[in-house]
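Yeah, one chain of the complex is gone here, protein chain that is, but the others are all in their spots.
Going by the order they are written in, the chains are A, B, C and D; count residues from 1 in each one.
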Amino acid sequence: MDLVESYREELRFARKPLGRALLILLLVAAALLPWWGPRAWLTRASLVWLFAVGVIGQNLLIGYAGLISFGQAGFLAIGAYTFGHLRIIGVPFPLALAGAGGAAGLAGWLVGFPSLRLKGPYLAIATLGFGTATYQIFANVEWLSGGRAGLAIPPLQAPFGLLRDTWVYLVYYAIFLLFTGTAYNLISSYLGRAWVAVRDSDIAAESMGVSLARTKLLAFAISSFYTGVSGALMAQYLGHLEPQAFNISESMNFFVAVIVGGLASVEGSIFGAAFVVLVPALLGDLRWAVPVLFGSAILSVLILEPLGLAGLWLKTRLYFRLWPFR
Amino acid sequence: MPSLLQYALSGLSAGSLYAMVALGLVLIYRSTRVLNFAHADMATVGTFIAFSMIRSGVPFWLALSMAIVAGSAVAVVFYFAALVPAQRKGANHLGQVILTLGLALILQGLTVYQWGAEPDRFPFPLSDTAVFQVGPVFVSELSLGTLAAAATASLVLYLLTQKTRLGLAMRATSENLQAAQTLGIPTRGVLAFAWGVAAALAVVAGVFLAPVLLLDPFFMLDAMFKGLAAAVLGGLNSLPGAVLGGLLLGVAESLGGAYVSLEFKTSLAFILIVAVLLVRPEGLLGKEFQERV
Amino acid sequence: MALRFLAAGLLTLFLLGGEARAAPVPGVTDTEITIGITGPLSGPAAAWGTIALASEAYASYVNQQGGVHGRKLKLVLKDDGYNPGRAVANFNEMKDQVFAVMGTVGTAVLNANKDLVADAGLPLVYPLGNVQVFAKQPKEKVRTVFQAYPDYTDETEFLSQQAVKLEGVKKLGFFGQNDDYGKGGLEGVKKGLAKTDAKLVAEVFYEVTDRELGTQALKMKESGAEAVILYATATHAAGLVKEMAKVGYRPKLFAAFTLYDRDTMFRLLGDLWEGAYFDAAIGLRGEPAADKVIEIVTRIDPKLKGREGFCVQGVADVMMLVEGLKRAGRDLTREKFIAAMETIKDYDGGGLYPPFSFSPTRHHGLNAVRLMRAGKATDASVKQITPWQVFPGHF
Amino acid sequence: MTGSPAPAVLAVSSIETLYLDRIYALSGVSLELREREIFAVLGPNGAGKTTLLKTIAGLLRDQPKKGTIRLDGRHIERQQPEDVADAGVVFVAEDRGLFRELTVAENLELGMWGKPRRQAREDLERVHDLFPRLRERIDQQADSLSGGEQQMLAIGRSLLRRPRLLLLDEPSLGLTPEMSKLVFEALVQISQAGTTILLVEQNARLALRVATRAAILETGRVVLTGTPQELSEHPDVRDVYLGIGAAATEGKSFRLYRKRRRW
Partner (left out) sequence: MAGGVLLEVRDLTLRFGGITALGGIDLSIAEGETLAVIGPNGSGKTSLFNCVTGLYRPTSGSIALGGESLLGLSPDRVTARGVARTFQNLRLFLHMTVLDNLMLGRHLHFRKSLLDAALRLRGEELRHRARVEEIIEFLDLEAWRDSRVAGCSYGVQKRVEMGRALATEPRLLLLDEPVSGLTAEEKEEVSYWINEIRGRFGVTVLLVEHDLRVASRLSQRMVVLDRGLKLTEGTPEEVQRHPGVIRAYLGDQ
């Protein structure tokens, strides 16, 4: 039994000392992956981090605010291209990243307006339209997409004599931590509460003084900020941008990650991102079977555990907490 | 003017393809509130089965019937093996949608494994290139056939859902599952039937689309998204809406591509849809049940 | 507090002592040479995956013949689903574990990996994608790349001029994919027509995801083009031709080398394909050199039957690689391999492609097409119209 | 009370129903209903009354966790709702479970699912005689009916299944007093015609007026069973459910109740 002595203490991030120690250990271990893990997997791990940022963003929208978007690829593209252009004119990495997030966030805020009127599948189609339109704009407007040759993005230079892979990993990991931490903070704030309220009963939320417009638009803006940053990281990762990289199947990947990981769960989003990145890679040698196994994995996860991987994780945690007595 | 007519007609023939896809999607949405992302892949599997049989000398109509049976079997198996257990575990609508996405991936993988990814031509009794010339306008045999097939499918579905006891049970089950259960209506069977019919519709759509779009494991993807958009445009729970939405979408796309911008024709169609939805959030003919305060 | 110190200590330790790297020659043992391929084995571009499968089959044929200098070829196939992001991860995993990478598919994949290839000193043999990706790189960054693909612009320049020359076309239409590939083609058409009195009357593009091409066909018809250049995948080109026929419009057809597979095109279009001109960059089924290798790979992997067009490409990749390995000798390193590749001169793979040559200043060893014309649908016959047109290499 | 007890139509014996595998909604409830009885279950909200009905109707998957439910001696616990319905149990939910988008006729038609045509037509006549209002509204959408008419439709529809046992959840909810009276009079007729009724009701006064026996359910347990007469005279029932006990003082002073243990 742990006693909470003050309300301030209750608001802390990880309250129990043991939990905090384990968390730090895990975080440090992940940070040191370049020094103990197989080198070949480093880029794949970076891909997980950059995906996780986007999936968390998507989950804030679907899982917390209860709004659906099939247009994530559009925000991804806006983030990636903004980042690319900023980097090319010499803007430093962090600022370019913020610019990418900002541009995507602005787009998200605008796309949010239909969400004030549309629900469920109808909203999904409207956002799908946004994704398609964004794709077509980048595919057809040459000064945006860099024309035939595409947009080449200057690579990150590694300091302190680190290998570039290592440096990219560390930078991506740090950004991932920043955004994950922020997501935890947001969902435990007044805003997170308002999102859940709007999701559970928008009429009641409105009657309690929550502005639906403001809350939903913020959800879209923040979610697309995350997605935009994820797109920027993707751009840096690829070093080269072409509109084809942001088609509808990219949106679907995010969607699957959210559901497989678990709705309304930040840690679930991380599992989900790892799932969509790592499972196809692990199954890589099976070739034709990749989609089949990927699909079966989705089916079995959902049939066995509708709360997604996060639900599985929760059960495991519960099991170990009660372990000697069970 | 003749070219406007020709564009409109070309749009109608594309629209009737979208309408066929939309009908199946609407049927499933109406009865289970699930958007079926595996629709295209069920259609693809069925079409390939028909294709293989025709290739090995089976007459067209027999092959089509067998493919419909096979497609329905896939859907019914999926309903009992995946959806029912997931519902038992308390999966929400979104989870069920993702289940269909999982099925889509599995079917896609199996199709590529079995038939390869290279395109092929689908033998069809109606020719796509034999054309009738009416004044300045050309119509192909197949376009007429597709229009007729879409009209027939929607009529049959309309009669099924509005005029038969089974259709009544389908509507009842979709509206209030628990009440239907307590009245002794075999809801599992009814829903499985709905999935089967939707899959049959998907296969028919696939077989009509294949000669136009050429057959490969991904030939339905675009049509699937357009069909989905058409269904939403018409109202996701309205069968006539699906047909109307499909035709409108096809014509809008064609005219937009012809007179505004070919590069942005899909975007133009979506802008139209969003505009319609902002005025009528449940689609043109849709009617979502209102929540009461 | 203590934890923090510990972490800091560990970090310094790792920074000083870590990052050890080993492996004398990646992917080479006494008995094996490991070669990597990343390609679209799944997803909508999976048809291209056949190339990798054919390469695999031909490699096992090479092994049946005793391998190269006593070593067997071992091909590692990785799926990227045509997605450059996944290809980057695949390249990263392979770069220290395989000797060389070959036969990748897609310009985007090349663009995303070009720096990685240069930095890792990883030999990249016969990648299938736009030549300009490497042509625009500084010389020292393409040292390990050996390409033999035709340049899109050179090809369409030739193709459009042939249209004017052979058929007296005055109005030409262009149908292309809305990306680097199609736009590269368009550039060449414009260049080619500038030297003639014919005009380009239509530029019609499609998205890869489009399947319904009625509007495109009507646009083309309205322009009144007498001939259409097809710069598209087989599916889209066939779709357009069918839709054009549907509105009673049958212009002359001039197709890119990606449509060279006579079986596919006749299968998709039947008699609509009769009389179409098309480029070919390597041997076709029906020619002795091609028939020979097709027989070999379909015997090893029967699933490849019916996909002969891509098989030839897959074999061509392996042949080029094996020629380099043979010349490098038993004592194999990447440097030696690169040096050996640069000595290849006038090699024609037993007639599978025109003679090509690499040198320290020329890594785009082959840039050639020839014009063919489709004959009757009943026997899928074709005939050669022009001899090989060899353009200068781009890097 | 009758001299020789008729055989039990429904025998519920010590059932336990759990929510989320750990919260007890019913802990050891036993009931016995005899032929043509109207049995009323009273109790506060959250006591488990609706859960009891749903458990019997098979609507809660894999529930009850323990205990047995028998209809005419046949076990019906832990079965599919369709099978329970086939066995002769019909449940009319608190929301009445109408298909609001369908017409009255279509709703009734669905009640005859799987029944022989002839028999169904006779039954339909009988339902129309019992609730003449339904005949007037036959082609209207169920959604457009008033609350009372909806309740009549729900009960009428369930009668077409010729139920052995009718489960009613809050039939008077949202009905005007006149309507409630009409509905409850119909219930008496139905039971006299041979159907046993298990009734959950908030309005204790109304329920006790028509019931042959009644039970009080609190926090998942039956705390009192008896005839309406016995219950009406029980001081706690008078106090809490009928609001006519000593505690329900008139005037404008309020007492804040502290929980006390009763029964």
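Operating definition for what follows: contacts are C-beta pairs under 8 Å (C-beta built on N, C-alpha and C of every residue); 3 or more make two chains touch, one makes a residue touch a chain.
The structure displayed is predicted, hence computed values, not measured ones.
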{"item": "Contacting the left-out chain in the complete assembly, out of D:Ser13, D:Gln202 or D:Thr227", "value": "D:Gln202"}
{"item": "Among A:Val141, A:Met208, A:Leu282 or A:Leu304, residue touching the chain not depicted", "value": "A:Met208"}
{"item": "Touch residues of subunit D, complete complex, unshown partner", "value": "23, 44-46, 146-147, 174-178, 180-181, 202, 239-243, 247-248, 251-252, 254-257"}
{"item": "Interface residues of subunit A (partner: the chain not displayed)", "value": "7-8, 11, 13, 182, 185-186, 188-194, 196-197, 200-201, 203-213, 218"}
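By our rule, only the chains that are shown with their structure count from here on.
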{"item": "Farthest chain (mean CA position) relative to subunit A", "value": "D"}
{"item": "Distance between chain centroids, defined by C-alpha means - subunit B, subunit C (Å)", "value": "36"}
{"item": "Where subunit A and subunit B are represented by their mean Cα positions, the distance between them in whole Å", "value": "32"}
{"item": "Touching two or more other chains - residues of subunit B", "value": "109, 112, 263, 266"}
{"item": "Overlap residues in subunit C, where contacts from two or more other chains coincide", "value": "42, 49, 178, 207, 209"}
{"item": "Those chain pairs that satisfy the touch definition", "value": "A-B, A-C, B-C, B-D"}
{"item": "Subunit C-touching residues of subunit B, taken from the complex the two chains share", "value": "3, 6-7, 10-11, 13-14, 17, 109, 112, 116-121, 128-129, 131, 133, 138, 140, 143, 212-214, 216-219, 221-223, 226, 253-254, 257-258, 262-263, 265-266"}
{"item": "Residue ranges of subunit C in contact with subunit A within the complex", "value": "3, 7, 10-11, 14-15, 18-19, 21, 41-43, 49, 77-79, 81, 83-86, 88-90, 92-94, 96-97, 107-108, 111-112, 114-115, 119, 132, 136, 178-180, 183-184, 187, 207-209"}
{"item": "List of subunit B residues in touch with subunit D within their complex", "value": "88, 165, 168-169, 171-172, 175-176, 178-188, 289"}
